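Starting off with a structure, shown below.
Of the protein chains in this complex, one is absent; all others appear in place.
Read from first to last, the chains carry the letters A, B and C; within each, the first residue is number 1.
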Amino acid sequence: MTKICDGDQVLFYLDSRRHWLLRVEAGKSFHLHRGILNFDEVIGQQFGSFATTSLGTKIAALPPLPRDKAIKMGRQTNIVYPKDAGLILLLAGIGPGSTVVEAGTGSGALASLIGYHVSPNGGVISYEIREDFAEVAINNLEKAGLKGIVTVKQQDILEGITEKNVDSVVLDLAVPWDVVPHAYNALRGGGVIVSFSPTIEQTQRTVEALYASHFTEIVTRELIEREILVRPGKTRPATRMIGHTGYVTSARKVYPPRVTQH
Amino acid sequence: MTKICDGDQVLFYLDSRRHWLLRVEAGKSFHLHRGILNFDEVIGQQFGSFATTSLGTKIAALPPLPRDKAIKMGRQTNIVYPKDAGLILLLAGIGPGSTVVEAGTGSGALASLIGYHVSPNGGVISYEIREDFAEVAINNLEKAGLKGIVTVKQQDILEGITEKNVDSVVLDLAVPWDVVPHAYNALRGGGVIVSFSPTIEQTQRTVEALYASHFTEIVTRELIEREILVRPGKTRPATRMIGHTGYVTSARKVYPPRVTQH
Amino acid sequence: MTKICDGDQVLFYLDSRRHWLLRVEAGKSFHLHRGILNFDEVIGQQFGSFATTSLGTKIAALPPLPRDKAIKMGRQTNIVYPKDAGLILLLAGIGPGSTVVEAGTGSGALASLIGYHVSPNGGVISYEIREDFAEVAINNLEKAGLKGIVTVKQQDILEGITEKNVDSVVLDLAVPWDVVPHAYNALRGGGVIVSFSPTIEQTQRTVEALYASHFTEIVTRELIEREILVRPGKTRPATRMIGHTGYVTSARKVYPPRVTQH
Partner (left out) sequence: MTKICDGDQVLFYLDSRRHWLLRVEAGKSFHLHRGILNFDEVIGQQFGSFATTSLGTKIAALPPLPRDKAIKMGRQTNIVYPKDAGLILLLAGIGPGSTVVEAGTGSGALASLIGYHVSPNGGVISYEIREDFAEVAINNLEKAGLKGIVTVKQQDILEGITEKNVDSVVLDLAVPWDVVPHAYNALRGGGVIVSFSPTIEQTQRTVEALYASHFTEIVTRELIEREILVRPGKTRPATRMIGHTGYVTSARKVYPPRVTQH
């Protein structure tokens, strides 16, 4: 049982559309249409208990998960969906102790998830060409407690990757194909590159570049997520859904000479 | 750069349908239709380099990823797909240091993936009622180097969960709904339960049980994975695909009293 | 080449979101945010040519297809998607000369499509319990030129189907399962029943009823439609899509005695 402390991040959850990730600070409050939430009444309660607004609405005070933080960061630039982030982790074999190069950082959403999963002994080096994004990301990652794990490099990854012998390279870039040869040089033998792209043309050029470099097990996947509304007597998939986020292409580095096997 | 040592597990990868996860031992060999693979010639090479059979076929010697090991274990009982395992990890917020209760163990495939991700300081307690499965799983998990991380309990989880204050409970069971009250008691406030079921009736009964216990943010998702065949001038989704693996239902524990919000 | 005449229905098509199905009448006009469309300037033009508004916007004047008319009718009650209507026609084998019983009529959208396809010698008998819907549908079907083809019966189909030896029965009802025995009696040997239901529970009860009556080849299908945005260098499925419309269950009548084959 963990008590909510002054300064903790809390996910206040009303329902699937209305929830807020907030830092509770003594003496402060949050105004919502269902009344005022006084943080002094929240501090000292157990995580998982209900907070009550001035108008009597009960809101669950949940401990934020990495996905909650990532979704909040994602709103600033582009969203990382749990389905895609989970697949990337599994395909790349990213886990505790992994060393991962990632680009572009954006607001740090994907970097924060990878950083969480490589903790406490691994590391993420995240490349971001834009200074404004890098600043936002550094701030976000610090708030998420990942300062020592994720290093944001304000640098163009198209010019090369300095790191060597890394376990995986994760790309969410407009032009991933030009980074493929750099990724090859940065990866250890058998290391995994994963590239996420919304369009088929990006995917085609990336796959082409992977064949041209010495990669094997080149596979492109797409995940379609459906929410199922499970209600007594009225169970059905949701009427509206996200139809597409992106294509996930993964491959592993092998040493030449290599016989091409398409 | 890591050299392959005597006793290492190696993923020998020929193509997407032909690959073998083997332990290389000095003086031994592996016979395949493309010739004999002499392990003495593999030991001492870099991971990621090519091994050559007696008939001249080149096979990539890759370092196995957790997903490779899990897929091999899964063949003994039921397969855990990376798409589903990744989503479960993300939804449950399972990462380094997490304490997770899991059931049923089966051959240990999902437990091995969770165990990998909670390392080095977390732990997995995996319940399995069948003695034969428990034995297979203990053996598999030891081979995967997770002996100190995953504990297999040969015990019926329907009779209760001994652990308290765990971060998440992951269920892949025929009758998950009867475990929901036990999961509630075992979880910390805000902790996450995730249940994976192939049928809609299992999902319906589980969701009903989650509403009856004090859970919130109850969501059921299904992931449909398509492989995209990216080939010059002939790009298209694969003709045949896995149409369904299962429904993933997740929810978080809150303390009563709770106003039901469907 | 067909000229647009006074009184013709015309689909004025600006783009995928902005199009209007209108009857052009001499001396009248249509006001839209892009200017006024004077019908006198449209009458006498070829179908397929562009009409110009008072503000100079060009709008294609297309001959409306049955699907355009059905979509307009559908807006009044519930939409029939071309994907589902097309599958229903094919599964039921509905074509020129077919005799079809349909329920419920709603605004007549599905009845209009079936009516079009059974013309000129077939017939549709459409049951609708609600008087207000029946009136709307009769009006819609007359406008669509199907007065002699589709007969709307303001009657509860749960009380029975008067027709005999019909080729197919098409149901889009809240409680289709109670109509299954009536459909059996109405159908000819080998005749096809098709039922469309949004929820899985409706589908389950319908399938149960089909097994209980003497039906064979009982299959439930679901069609997921994705729009692909094909644009130079940016091809991808649309970000948002309709996630679910309904389940389509079809079966054929056989005479007893029947060995159940699940």
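The criterion applied here is as follows: contacts are C-beta pairs under 8 Å (C-beta built on N, C-alpha and C of every residue); 3 or more make two chains touch, one makes a residue touch a chain.
What you are looking at is a predicted structure, and each value in this text was computed from that prediction instead of being measured.
Student: Thinking of the complex as a whole, which visible chains are touched by the chain that is not shown?
Tutor: Per the contact definition above, the missing chain touches B, C.
Student: Which of these touches the unseen chain: C:109, C:144, C:161 or C:192?
Tutor: Once the missing chain is taken into account, the touching residue is C:192.
Student: Since one chain has been left out of the picture, which residues of chain C touch it in the full complex?
Tutor: 1-2, 11, 13-16, 46-50, 58, 60-63, 65-67, 82-83, 85-93, 95-97, 113, 116-117, 119-121, 165, 188-192, 200, 203-204, 207-208, 216-217, 219-232, 235, 237, 247, 249, 252-255, 257-259, 261-262
Student: Could you please point out the chain B residues that touch the chain left off the display?
Tutor: Interface residues of chain B facing the absent chain: 198-201, 224, 226-227, 233-245.
FYI, only the chains that are shown with their structure count from here on.
Student: Taking the touch definition from the header, please name the shape of the chain graph: line, ring, star, complete or other.
Tutor: Graph shape, chains as nodes and touching pairs as edges: a line.
Student: Per the centroid of Cα atoms for each chain, what is the distance between chain B and chain C, given in Å?
Tutor: Result: the chain centres lie 46 Å from each other.
Student: How many Å are there between the centre of chain A and the centre of chain B, using C-alpha atoms for each centre?
Tutor: Each chain's C-alpha centroid was found; their separation is 20 Å.
Student: Can you list the residues of chain B that touch 2 or more other chains?
Tutor: 200
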